[in-house]
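What follows is a single structure, and I will ask about it in a moment.
Here we show just some of the chains, and they stay where they sit in the whole.
Labels run A, B and C following the written order; every chain starts at residue 1.
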């Protein structure tokens, strides 16, 4: 009963198979191998555009921070949600890579920034402000609360951002989970909605360590390749990241994995609600945030369930907010057992 | 006939097997998993000391540059060989991670700095110099010319360095190749010889992407864990690097691979010499630097041999310096065929 | 009627006289001249300790940011008031100089952080948090609202900070104004109250551009001299900053100037209150924050008064918060005329 995080899983079978399959023969180093080029082309197909560059990394923090490095300006501000991973969980990577841009938290509801909230925050930072000048906005899709921005909200947000010439970044650590929830195309959820650059996550959804920076607006970012190299994020045996993504993207495996994880989360949500537990946020991707009483939590822990309590959630006396994350590796049996114990 | 680089190979079978083997079940993220702890302990055994910390990374550039970040001081100087990878081939990573330390090249002979040369260079930079203050020295073992520092030379170099309180770093991208050449213990080649921190390379010798920063002198480096995290070099599914190193270090596989690569290089050297080709450097590890005439080069290329010409080598008219690198994946057949063609 | 800022004035007569007086003959460059040493000794007298180093700079932003650079750690957090100059008005200097430390705003009342608020904020950032690790706290004395921390509040704040091993920094851009308000000694307001390093401001109180970083806790900061030099903040003709401070500190001129400025502010406060205008903050130094109706503001502007409206102040309909700053150069006549017009 592993619901601690989707990064507690290993690699999915198709990803592992691809790694084994591509581990033959010699290949040129540093990203010039045929497999890297093949996967790059696959990204162009998936996103329905040739005006796209893609840069592999092995961690989401690298993908996010390198993107910010490539649009950094002195005294710049990056607006994010007040609970964004890029703000709260990356050890100051963006501040470091961008040589000191300031992160500005924008208030959220269920993990999502509204266009109004973004607008209000931007109004506090007119051009020339000594606090700093807005440079970029980073939106997490799916959000850290397991919710998903609908396409019209994304468009409204990037619309507000473009009025101030901001670079629009999407942190897609759980990109696939959001995509299958919306049922739209990758293009619709990104460049058609005004996104300039995407951190495309593979790790949480079945890769061992494979992410990609997908750039739709080449003018918005500068020297991204050089930023990646000098940060030690270009791999000599780079086909190793490409191999993972090859397996990941093949035959819709990535979408199947995300659908499975989302379905497991939905089932958790339904079951918990049915047995009287409240949910702090709507469940739209692969995360569930129930409020559980202490006795239930104790029973679950005793039975070996792994999950984190989530202090950000306001909970009444004798109860605690909890975060449950599902993944490609989550089984129906785990979910059923968890729900049984939670039902008391 | 792949002699372009040891990073053109994939992963060795034992490494690949370990990756598959450890890809089961769930594990805590960010380096707190049991496998990471197990491999850390394995490092303590191998280096015969418990006063050792080890931090996994996936690229050698990250290992080198993060080490430099952890000992960085404003206006600091890092002395290296004038052909050091850390100076010439890492896109300015050390300068970036160390917030602008200056790299100072020291003259080399066959890729090795002498204690005298280091001493002379240090004398140019007295304390308080406005050019900068020496902070660290980085020695590559085996060197970029395929030579190996003997233990007494290492001790002499670190002795000179310690007089100025320098941090002594070893870039061990080809650590195993040097080790089996000397036939000494890992401890003798590192902390017993005055090394404070080691970039322990696994990638070139059979891993897909596994390196480790091994710190012997805990006082010399500061906040290394935090430097690694905020640089995006801590993996969520961190067991994946540990798994590679587990397979790498098991049953002496790493030493066997290095012995094989070195033997292939020796055979190349002997064969080329026998057929009248000169060598620019002694062959002590897994690199061979012959000077070949244009006709020979053309014949080899035509037969499909992959290698780089090496402009750093001075070569007479009608000839060119060439670098040949062997690896665990090099076969006797490749070597024999190469020699046959080279013999004309 | 110049109440826009205390940095709209030039240099006071004693400061200007000292600049002229010391502009004779030759002197060694880069801070090794006798005048620099003399003024350094003067600081030791004034702060009643020989365990003090002092580093001149020419801007307050440099003084603040260099201090933060010298205590920076990767992933570090600097806690400040939510309206602190160092956070809101220095173009991201601290973020830049500290290589990306994150500024964390702490809520204030009348510009002051309480020990309770600091404690609450620190509790949100336990050791090892991926958001970041608290490294320093910066307190502005006098605060940006013209209020002054009493000695016991300072001690309480540094007490809370020391429990987490924070470096305690005082931004003393208006140090003299705070000092004469409290009527205590410079030692009492700094190291005796737990302050590790002080940005000692001279510019706003009569210098043209003279600040000093005064370090009481030598272990807390590292390589400050080197940070200053490589940032271009060490002057070749460094006696020029020393000369200003020589004039500034002579015969109690700095305290007289601050007393005058404070007195002018008090008179403004009393007069405005007497004519029915409310004040947003207590007046304890040289700043007054009245809430004025639009008609009054218009009358004052028409008469040539220079001041800024202050949107941070909540004001009822038809009114606006205003900031008035007095300095050594403010005259009784200016104040009287302003009050007369404001009285309607």
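The rule we apply is simple: a contact is a pair of C-beta atoms (placed from the backbone, for glycine too) under 8 Å apart; a residue touches a chain by one contact, two chains touch by 3 or more.
Keep in mind that this is a model prediction, so the values were computed, not measured.
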item	value
Total copies in the full complex, given that 3 are placed here	4
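Please note the rule applied: only the chains that are shown with their structure count from here on.
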item	value
Fitting subunit A to subunit B on CA atoms, where both chains share a sequence, rotation angle to nearest 5 degrees	180
Interface residue identity across copies subunit A, subunit C - same or different by half	same
Whole-Å separation of chain centres (CA-atom averages), subunit B against subunit C	51
Chain centre separation in whole Å, for subunit B relative to subunit A (CA means)	35
Separation of mean Cα positions, subunit C and subunit A [Å, integer]	42
Set of subunit C residues in contact with two or more other chains	74-75, 99-100, 130
Residue ranges of subunit C in contact with subunit B within the complex	69, 73-75, 99-100, 130, 133, 222-223, 226-227, 229-230
In the complex with subunit C, residue positions of subunit A that touch it	74-76, 87-92, 95-103, 130-132
Sites on subunit A touched by subunit B in the complex	2, 4-5, 7-11, 16, 19-20, 22-29, 57-63, 65-66, 90-93, 96-97, 203-204, 208-209, 226, 229-237, 239-240, 306, 329
